[in-house]
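All protein chains but one are shown in place.
Naming follows writing order (A, B and C), and every chain is counted from residue 1.
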Amino acid sequence: MHQMSDMQSCIDECLRCYQTCLGMAMNHCLEQGGKHVEPGHMRIMMACAEICRTSAHFMLIGTPHHKHTCRECAEICEECARSCEQVGDMQDCVDQCRRCAESCRRMAA
Amino acid sequence: MHQMSDMQSCIDECLRCYQTCLGMAMNHCLEQGGKHVEPGHMRIMMACAEICRTSAHFMLIGTPHHKHTCRECAEICEECARSCEQVGDMQDCVDQCRRCAESCRRMAA
Amino acid sequence: MHQMSDMQSCIDECLRCYQTCLGMAMNHCLEQGGKHVEPGHMRIMMACAEICRTSAHFMLIGTPHHKHTCRECAEICEECARSCEQVGDMQDCVDQCRRCAESCRRMAA
Partner (left out) sequence: MHQMSDMQSCIDECLRCYQTCLGMAMNHCLEQGGKHVEPGHMRIMMACAEICRTSAHFMLIGTPHHKHTCRECAEICEECARSCEQVGDMQDCVDQCRRCAESCRRMAA
C-alpha cells in the first residue's frame, strides 16, 4: 500500500525529470551538437520527457494503471541515464533520471 | 518485423481513439451526467485518451519503447470499451477502443 | 528582460497549477458531483490543466512563443479561478490559479 505522500513525491520526481530531459535536450544538447544530437540520444531524451509527463498525468488522474506507466518510466529513465553517461557532460540529467527511476520502481511495486 | 504502413495505421488508430475518448468524455458524458460522470468511467476515459496520445507520440519519435506503450494502450483501451458498454449509449467509443486495442496488440507483438 | 530565475519560477507555477487542476477535476470534482461536474466547470478545469502544461513546455523548449502561451495561460487561469469560486469548496484551486496567472502575466509582458 502506498501512502499519498509516496505518490506525490513520485509525481514531483517525474515532473522534475520531464523538465530536465526536455530542457537539456532542447538547449544544452542542441547548442553542444556532435554526440549530443546523435539520433539515439535525442530520441531517448524526448521519450523520457514524454513518459515522465504521462506517468505524472496517470497518478494525478488517480487510475491504478499508473503502476504500469511508472514501471515503463523507470526503464526508460535508466536507459536515458546510460545514454547521458556515454555522451558525457550531462551529469544533472543522469542524476535526475536515476532518482526518478528509483521513485517509479517503488510506485510500480 | 513491422512495416512502416503498420505503424502509420497504428498511429492513426491511436489518434482517432484519443479524439473519441477525449471528445466524448468532455461533451457527451458531461452533458448526459448520471452514470456517464461516475468517477471510474471518467478516469478510464481520460487515461485512455492520454495513453493513446502517448503511444502515437512514441511511434512518431521512433523509439523501440513504443512496443511497451502500445501494450499498455491495448489493455487500457479494452478496459475503456468495457466501461463504455456498462454505461451504455457509447457505442462509437466501444468500437474505436476495440479497433485501437487490436492495432496496438499487433504493434506490441 | 527576464532573468532565468523568473522563467523557472513561472515553469514551477504552471506545473503546480497543472497538478492542482487535473488532480482536483479527476478526484475532488468527480467525487463531489453536482455543480462540480457541470460541463462548463469541468471543461475550464481541463483546459487550464492543458494550457499550463503547454506553457511550461514552451518555456522548457526555449522558444520566444512562450510569451503568447503564457498570456493565454493567464487568461484561462483567471477564468478557472472564477469558476472554482462559483462552484465553491475549491479554494486550493482558486489560489493556485491566481498565483499562476500572476506569474504568467509577468512572463508575457
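As a working rule, a residue touches a chain if its C-beta (ideal position, glycine included) is under 8 Å from a C-beta of that chain, and two chains touch if they have at least 3 such contacts.
These numbers come from a predicted model, not from an experiment.
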| item | value |
| --- | --- |
| Chain not shown, touching residues in chain C | 39, 43-44, 46-47, 50-51, 54, 57-58, 61-63, 65, 68-69, 72, 75-76 |
| Absent-chain interface as seen on chain B, which is shown | 11, 15, 19, 22-23, 26-27, 53, 56-57, 60-62 |
| Absent chain, residues of chain A that touch it | 26-27, 30-31, 33, 37-39, 42-43, 46 |
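Methods note: only the chains that are shown with their structure count from here on.
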| item | value |
| --- | --- |
| Chain centre separation (chain B, chain C; CA means) in Å | 26 |
| In chain B, residues with contacts to at least two other chains | 39, 43, 46 |
